[in-house]
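Take a look at the structure below.
With one protein chain removed, the remaining protein chains of the complex are shown where they sit.
Up next, chain A:
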Amino acid sequence: MKMDVLAKLEILTDAAKYDAACTSSGVRRGFRQGYIGNTTSSIAGCCHTFSADGRCVTLLKVLMSNCCVYDCAYCVNRRSNDTRRAAFTPQELADLTINFYRRNYIEGLFLSSGVLRNPDYTMEQMIRAIRILREEYRFNGYIHAKAIPGAAPELVEQLGLLADRLSCNIELPSETGLRTLAPEKTKAAVLAPMRQIQVRSIQNKEELVKYRHTPKFAPAGQSTQMIVGATPDSDLHILRLTQGLYDRYQLKRVFFSAYVPVVESALLPSKETKPPLLREHRLYQADWLLRFYGFRAEELLDEQAPSFDPRLDPKCCWALRHPEFFPVEVNRADYEALLRVPGLGVVSARRILTARRTGPLRLENLPKLGVVMKRAQYFLTANGRMADGLRFTQDSLLRNLIAVEQSLLPQPEMRQLSLFDDAV
């Protein structure tokens, strides 16, 4: 049976959409004579549109095939699920990508796949598609490819030389979770390619110093993703794991994906459960604190309080638990101390550093520098003075900060009051 590209695209996009990663950053490559495309010069990457769920769409995110020999309980593509199946031919996928790219719809390709026959065969198909793009169409844009756990190291090597970023998903935050929900996958099989990519990247950097024209291996590094809310793992466990991955595997990003129930199973939360979006949001906030603000996982959470407070962001929580650290003096504190103040970010902390070289700063200057005073006012002094008329106790401070945060969170759904309450 032959299926047209439109139908295939629909099926394979639908199957790929639960993957959170969609970035085009981490590599700067200018144009090359005779090639089409470059990668963005901005550190933040380049978003081409935002889908109805508010997530950025940068890359053409599709699966090579959604046929899968595995039966992971949490996945829409597991073999026991009754769903439409399709697979792109490498040529179809390359044509689609290059034509979307020419029209500036996308920044590049994000190629993943269900396991078709076996991991090696799947990877070969993916490599063929990317090879057509790179060699025949001379595509110089961004490519993010997924390394399939269990594939031969030689194939990971080939993929790394073609793609900008590689990723292997660890899927679930704990090995017990993996064992119950994805019995065909093991932690070792996921971590093996991750280690290989890391070792190979370091080696590649050394080679590049010696020989300028050495082919680059995954120049934008690697990332991973885990599903949050499908297993009973705590936030502390997830955050520690994340920190370990950054420390030990030098990942560029760890993505969290709130579990969207796709199937009724005794092992999983019921199908009525809403995806834990707020929890995912808090985890991302903490992830930023780890990567850019110099926090450690142990500072943010501990065994007594292993989950994030849904009412407050992790940085505010830390600040409330450490009154001895505050107030911070804007005109004297170093960059690291400024970063720990709620309401101050990387940009505004930098601006404070440069602005105070021309003269002492007053609190009135701070909003113009991008400081969110609604939060920061409780933790800052300028020339030893706090904001005029500001009085608070530990208790009222907590209440005020929660009030500030509340307006930013999605409001609980209003329910029409009914005389005959039938929903018992």
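Here, contacts are C-beta pairs under 8 Å (C-beta built on N, C-alpha and C of every residue); 3 or more make two chains touch, one makes a residue touch a chain; residues count from 1.
Everything below uses one rule, namely that contacts and distances are computed from a predicted model.
Engineer: Hey, which one's the missing chain according to UniProt: "ABC transporter ATP-binding protein", "TIGR03915 family putative DNA repair protein", "NADH-quinone oxidoreductase subunit J" or "Phosphoribosylformylglycinamidine synthase subunit PurS"?
Structural biologist: Hidden chain, UniProt protein name: "TIGR03915 family putative DNA repair protein".
Engineer: Would you indicate which residue among A:84, A:102 or A:248 is in contact with the undisplayed chain?
Structural biologist: A:102
Engineer: Can you tell me which of A:27, A:56 or A:73 touches the chain that was removed from the display?
Structural biologist: A:56
Engineer: Spell out, residue by residue, where the missing chain touches chain A.
Structural biologist: Touching the missing chain: residues 5-6, 9-10, 13-14, 16-18, 30-31, 33-38, 40-42, 46-58, 60-61, 92, 95-96, 98-100, 102-105, 107, 137, 258, 260, 274-275, 277, 351, 354-355, 357-359, 361, 365-366, 368-370, 410.
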